[in-house]
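Take a look at this one; I'll ask things after.
The complex appears here minus one protein chain, its other protein chains still in place.
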Amino acid sequence: MPLTPERVEQKLRERFPDAAIERQTGDAVRDYTLYVPGESLVEMCTFLRDDAELDFGMLPWMGGCDHMPAVPRFETVYNLLSLSNSLRFTLKVRIAEEQPRVPSVVAVWPTANWHERETYDFYGIEFTGHPELTRILLPDDWVGWPLRKDSPLGYEEVAFTHNTPNRRLPSPSLKKLAPKKVKYRAQ
Amino acid sequence: MSDTPEFKPLRTLAPSTAPGELVMPKTADELLYEEVERGLLFTKVESMVGWAMNQARANAIWPLSFGLACCAIEMMAIAGPRFDVSRFGAEVFRGSPRQADLMIVAGRVSIKMAPVVRQLYEQMPDPKWVIAMGACSSCGGVFNNFAILQGVDKIVPVDVYVPGCPPRPEALLHGIMKLQEKILASKPEIGPIPRKRVLKQKGVA
Partner (left out) sequence: MRNETMTINMGPQHPSTHGVLRVALELDGETIVACKPIVGYLHTGMEKQAEYKTYTQSIPQTDRMDYISPMSNNLAFCLAAEKLLGIEPPARVQAIRVLLCELTRISSHAVWMGTHAIDIGALTVFWYTFREREKVLSIYDHVAGARMTSSYFRVGGLSRDIPEGFLERCEKFVDEMPAHIDEYESLLTRNPIWLARTQGVALISGKDAVAWGVTGPTLRGSGVNYDLRKNEPYSGYETYQFDVPVQSAGDAYARYQVRVQEMRESVKIAKQAIQRIRELGEFGPYRVRDFKYVLPPKEDVKTSMEALIHHFKIVAHGFFPPVGEAYSKVEAPKGELGFYLVSDGSSRPWRMKVRSPSFINLQALPVMVQGRMIADVIAAIGSIDIVLGEVDR
């Protein structure tokens, strides 16, 4: 019998009877997704990886998301893959806005290292227990968390004639610097 | 000083004869003199050397093998069999900026990459030229956001802008030919050019 996501949820609930596990509902939630508490995340991931039937040996990706007006504001998403069952399973952790913090799963899947650095880089979510939590894509001296919803896109106004009134009048210094007309002769 | 050598006849030839007038056959001396004159060119040494130098610079451009993003693949394609940039004498892609005289900024320049691009430009020996290839390096292109520099001309002086996203290899070849025209028409400089003057000429601080 092939493994179904319902079976995974059932096994997870049996193993962690006290944890607050909640299935994400919605019309257009296309993947089977569970909300799990952050404090038992590492234990759950270890269980999902090591259980012989489940065998979620790979973490294809993880990432963050900012649901700004909502409380709690942030969440991290973990997409798990069981190679032997060809099955995907998604876990999510909700994170509060003040002191966004979640335990790191680098010890379970080493591939989480860069993903967590990227999520930290974009959202400022701190991963406790991460071996080297530094910025990865942005320069080291960058200030702010660019993918948060309250961070601007950083749009630069394009200079058209309607928004730059002096556009048509070249400044005297520009005129002096303009290259002289040279006639090119084919050699 | 002009870009081409000046031609000056050595002596004025005899005025042409009026119609009907009897023309004396040229003497052997006169014929010899004309023959010698045909093979001579008189110009200033400075402008001759400058002209030759421009020819040499324009027809043997050594680009820096330096790709950033999508445009770099099209830049590789011009060295490939179909487009073959060696027809225009610019096929010697150099890996080190110290050996190159043309930087083709092929792709978007991120804020993190900008200091590196500037340093590569500084490392290239004079005289040097820059082609901004594609929309991203010319003006930021479709990426008008926090991470991308809105045009590489904010950090290095650009000689030729090649539009496109990415430009076809033919467009880049056209850009290289335009750069050759620019080099041929420029004031020939003998010896190293002080960097300050170059930057001032090109309008970058």
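Some observations on this one:
Going by the order they are written in, the chains are A and B; count residues from 1 in each one.
Simple rule for what comes next: a contact is a pair of C-beta atoms (placed from the backbone, for glycine too) under 8 Å apart; a residue touches a chain by one contact, two chains touch by 3 or more.
What you see is a predicted model, and the numbers here were worked out from it, not measured in a lab.
Looking at the complete complex, one finds that the omitted chain is in touch with A, B.
Within the full complex, the residue among B:76, B:92 or B:155 touching the omitted chain is B:76. Annotation: of A:5, A:37 or A:57, A:57 touches the absent chain (contact as defined above).
Residues of chain A in touch with the missing chain: 26-31, 33, 57-61, 63, 65-67, 77, 79, 83, 86, 88, 90, 109-111, 113-114, 122, 135-139, 146-147, 153-154.
Not every partner is drawn; the one left out touches chain B at residues 65-70, 72-74, 76-77, 80-82, 95, 97, 107-108, 110, 112-113, 116, 120, 142-143, 145-148, 165-166, 168.
The criterion applied here is as follows: only the chains that are shown with their structure count from here on.
With centres taken as mean Cα positions, chain B sits 46 Å from chain A.
Touching chain A in their complex are the following residues of chain B: 3-4, 55, 111-112, 140, 144-147, 150, 181, 184-185, 201, 203.
Chain contact summary for the complex, chain A toward chain B: residues 138-139, 146, 152-156, 158, 174, 177, 182-185, 187.
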